[in-house]
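Accompanying notes for the structure given below.
Just one protein chain is left out here, and the rest sit where they should.
All chains are identified by letter, namely A and B, in their written order; residue positions are counted from 1 within each chain.
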Amino acid sequence: MSQRHPVLTMTAISKLFPGVRALDGVDFRLFPGEVHALMGENGAGKSTLIKVLTGVYGTDSGTITLDGRKVDFTGPMQATSAGVSTVYQEVNLLPNLSVAENVFIGREPLRFGTVDWPTMRRGAADLLARFDLHLDVTELLGTYSLAVQQMVAIARAVDVRARVLILDEPTSSLDADEVAQLLRIMRQLRDEGIAILFVTHFLDQVYSVADRITVLRNGRLVGEWPTGELPQLALVEKMIGKELDALESIDAAAGRDPDRVAAGAPLVAADGLGRSGSVAPFSLTIHAGEVVGLAGLLGSGRTEVARLFFGADRADSGTLTVDGRPTAIRNPVAAIDRDIAFCSENRRTEGLVGELTVRENILLAMQAARGWLRPVPRRRQDELVKRWVEALSIRPADPELPVRNLSGGNQQKVLLARWLITEPRLLILDEPTRGIDIGAKTEIQRLVVELADGGMAVLFISAELEEVLRLSHRVVVMRDRQMVARLTNDETLDAGQVMAVIAGGDHQEATT
Amino acid sequence: MTTVRTRLGAATAHRLFWPLVVLALLIAANTVHRPGFLAVELKNGHLYGSLVDIVRLSAPLILVALGMSLVIATGGIDLSVGSVAAVSGAVACLHISNQPDQNGIGGVLTALLLAFGVALLLGVWNGALVAVVGIQPIIATLILMVAGRGLAQLVTEGQIITINSEPYRTIGVGHLLTLPFAIVVALAVTLVVAVLTRRTALGMIIEAVGGNAEASRLAGIRSRRITVLVYVISAACAAVAGFMMTANVSSADGNAVGLWVELDAILAVVIGGTALAGGRFYLGGTIVGALLIQTLTTSVYAMSIDPQTALLFKAVVVIAVCLIQAPAFRARLRRRKAPPPPPPSTVETPKEQVPA
Partner (left out) sequence: MTMTPLVARPARVRRRVPQRHVPVLATLALLLVMYGVGVSQYTAFSNIQVVFNIFIDNGFLLVVAVGMTFVILTGGIDLSVGSVVAMTAMVSASLLRSGLHPSLVLVIALLIGPTLGFAMGCVIHFFDIQPFIVTLAGMFFARGMCTWISAASVPITDGFWTTMAQHRIRIGENFVSISVLIALVVVVVAAFVLAYTRLGRNVYAIGGNPQSALLMGLPVARTRIAVYTVSGLCSAIGGIMLSFYTLSGAPLIAVGMELDVIAAVVIGGTLLTGGSGYVFGTVLGVLVLGVIQTLITFDGTLNSWWTKIVIGALLFAFILLQRLVGLRAK
C-alpha cells in the first residue's frame, strides 16, 4: 500500500473559530480505490475538515494537495470541477426536477443550443443502470425515496469525473436494504479506482465497507489505521477518549445509593415508547432524585429519546406514564405542564432566541407557562434573574445583554436557568457540557448532582462516558436507534464495560 | 426602547439616527421653501399649522403601521390592511346611512362596533390561514387583499356612500382638547398597543416567536395563538384607520379607501428599524417612519409637485433605507473603505431632490 501515491493529502491543517480551535494540525490522506472512514464524535472536527477540504472554509494553516499539486479551493463548485465531489446527508439536489435533469443540469447535452431531452434521458438511464438502479428518469426526483435520491446524487457526483467522493453521513435516514444497496455502490466505485471519504455514525457500516479509518477528537488527529487492525472496541475508545478533568470532588460528594433512589415511586415511565424512522420502541423509568445517564454515539438515537419525553416529537407507539397516570405528551406545552424541562443540544437553533436579552431568555419558559396576560412582575423578574445569574455565575453578569453576545458556556447556563426557574421535576439535559470551557463544565456537573440530591430527576445525555458514569445512578445505552442496555451504576461498572456495549459487543451479558 | 450602545459612535449607530436626520432635513427644506411652515397657532381653541396637519394626516398610517409592526415582528406580513380598512369604513358608513338620524350617537357607536367586529373576523381569517393552514403570510394575506376590495364594493354596492353624520365626521376632522381628534385617536391606539405589548409579556413572546420559532415552541409558547392574535390586532388597527379615512371625507369608496396603505405601512415599519425577517420590533421607530412618509408626501404637495410624482421620492427612500439595513450592502461598503463608515449618504438624496 505504501507504494501507491495518495490522491489527496491534507497536512497540518488548522482552523480557528472565535474561541474554538476546530482543527489543530490535522493530517489526512486518501488513496485511490479505497473507502476511508472519518470518525469522531460531536465537535471532533469532521465536518470542519470536510468544509476546509471543499473550500467552504479557508484554512488558517496547513496545505492540501490533490494529485501532488497544491490546491486551495474557494468553494464547493471549484472543488467539484477539480474532481472532489461531496454528497451530503440532506440531499442537495432539486426535488422539483426530473431524475434525468438532476443528473445533468448545468451540463445538459445540447442540440442547436437547446436542451436535447432524449439524449439526456438516455444518458441518465444508462448511468443509473451502472448502479443497478432502474427507474423512470422522467419522473420528478422528489417522488422517489431518500435512498434513491442519495444514489442519484452519487451518480451525478461520479459522472462529473470525480476522483474523490465525499459521502457525509449518507446513510443516516436510510433503512437496512437501502444501506446495503448504497454500500454495494460504494464498493463498486472503489473498485473503479475512486477514493471515497466516508463519514458515518454506524460502526457496522464502517467495518463492512471501509478500508481505513481516521479518528479525530476535539479537533486533533487521534490516528489512522487499516480497518483490520482496529477492533470495534478500540475504535470507540479512540473516538470517545478519556478526559480526566477536575471532577474528583464531585465523585466524592456523590454518596449515593442507586438502589435506594430507584426504590421510590417512578416519576416518569415510558413503556414501548417509539417513533418510526426516529427511535425504536423503548421502555425506561426515571425516579425522583435519580440521574439517568443516556450514553451512545452521535446519531444513536439518544436525542430522539429525549425529544419523545418532552413532546418535541410525537411518539407513534407506546405509552408514557407521569406520576403513575398514563399521559399523552403531544407537545412541549403538555410536557411543561407536567414539570418536564428540556435543554436541547442545539443551543442556537432550538434553545435561545439570540436577539433577546439574557433576562428575557431566562424568563421565556416561565412566562410561556403563565400566558402573556400575566407577566412576571418586573421586580420578581429582576430578583429571579439576578439570583440565577449569580448562582450559575453567568458572565458577563448583565441581564440586558443580547444572549447571542455570550460565550457558549454562558449561553448553556442561561438555558439551564430558563428551566430551573420553572422548578421542573424532570430535567432533560442533552449534551449540556459540549463545546464549553472546563470551568463551566465542572459547574454544570456539580449542579446536576445538587439538583438530584434535592429530589429532581435528571435525564443526562452526553457523549463523554466519564461524565455520564460520574453523575448517573443508572446508565442507559443507545446504539443504532435502539435502547440496547440499562446498567446500574455501582462500583463494578466502568467505562470499559459501557464502551463495549456502545461498540456492539455482547450486550446480553451487559444487561444483567 | 432606549438602546444604550456605546460602540461605533453612539449617535450614528442608533437605528433611528438616519430616519430622524431625513425627517429634520425635510422639515428644514419646507421651512426654507415656506417660512411659515413651523408656525403653530391657536384658533378658536384649536391648534392649526402645517406640522399639526402632517401629524393629523399621518394618523391612519400610524395606526396601520402599528399593527403591521407586530405582524412583521413575528416574521409575517399583512398585505390586506388596506382592504380591511376599506371594508370596515364601508360597513360603518352603510350602517350610519341607514339610520333615520345620522347624527345619533347610538347609531354611530353601533356602526363602529359592527364594523370593528367585521374587521376582527377578517383578522382571524388571515391568522388562521397563516397559523393553522400554514400558508406563507405574504400569500395568505394576498387573498384578502384582492377579495377585500370586492367585499368593500359589495357593501357599498359599487357606489360611494356619502353620509352626513357629525359624530362620525369628528373622528376624522374634529377636535378634542385643542388637538385634532385623529391625533388623539392615534395617540390612544399607540398607547393601547404599547401597553398591550410592553406591559404584558406579549411583546417579548412575539419577539421570541419571530426571533426563533423552534426555540419558542420548545420553551412552551403556543405560537399559533400568538400568530392569530397579531393578525387580529393588525386588522383592528386597520379598521380604526378605515374609520378615520372615511370620516375625513364623510363617504366610503370601496375602491379608494386605504389604497396602497399596506405598502406605506410596511415601509414605515422598516424605516423604524424593525427587520422584515422578524424579531425585535420598535413602536417608536414605526411612528417616526410613518411621520417621515407623511412629511415627504406633504412636502411634495406643498411644493406643488404632482402627488403621484411623490412616489419617485418614496422609491428612492425605500431603496436607500433597505440598502442601509441590508447586511450584504454594509459588508460591501466596509470592504471598500477601510474604517467602518457611517451608513451611506444615499439617504440624503431625497433632500437634495425635493427642492428641485
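To be clear about the criterion, contacts are C-beta pairs under 8 Å (C-beta built on N, C-alpha and C of every residue); 3 or more make two chains touch, one makes a residue touch a chain.
It should be emphasised that the depicted structure is a prediction, and the values quoted were computed from it without experimental measurement.
With respect to the full assembly, the chain omitted from this view is in touch with A, B.
Contact with the undisplayed chain is limited, among A:Thr9, A:Ser47 or A:Thr80, to A:Thr80. Among the residues A:Tyr144, A:Phe282 or A:Trp372, only A:Tyr144 touches the chain that is left out of the figure.
Although one chain is not displayed, subunit B still touches it through residues 77, 133-136, 138-140, 142-154, 157-158, 254, 263, 266-267, 270, 276, 306, 308-316, 318-319, 322-323, 326-329, 332. Residues 76-77, 80-81, 92-97, 101, 105-106, 108, 110, 113-115, 117, 132-136, 139-140, 142-145, 147-148, 156, 177-178, 181, 184 are the ones on subunit A that touch the missing chain.
Keep in mind that, in the parts below, only the chains that are shown with their structure count from here on.
On the side of subunit A, the complex with subunit B involves touching residues 310, 312, 331-333, 335-336, 342, 344, 349-356, 360, 363-365, 367-376, 418.
Interface residues of subunit B, counted against subunit A in their complex, comprise 199-202, 204-205, 207-208, 211-212, 214-222, 226, 279-280.
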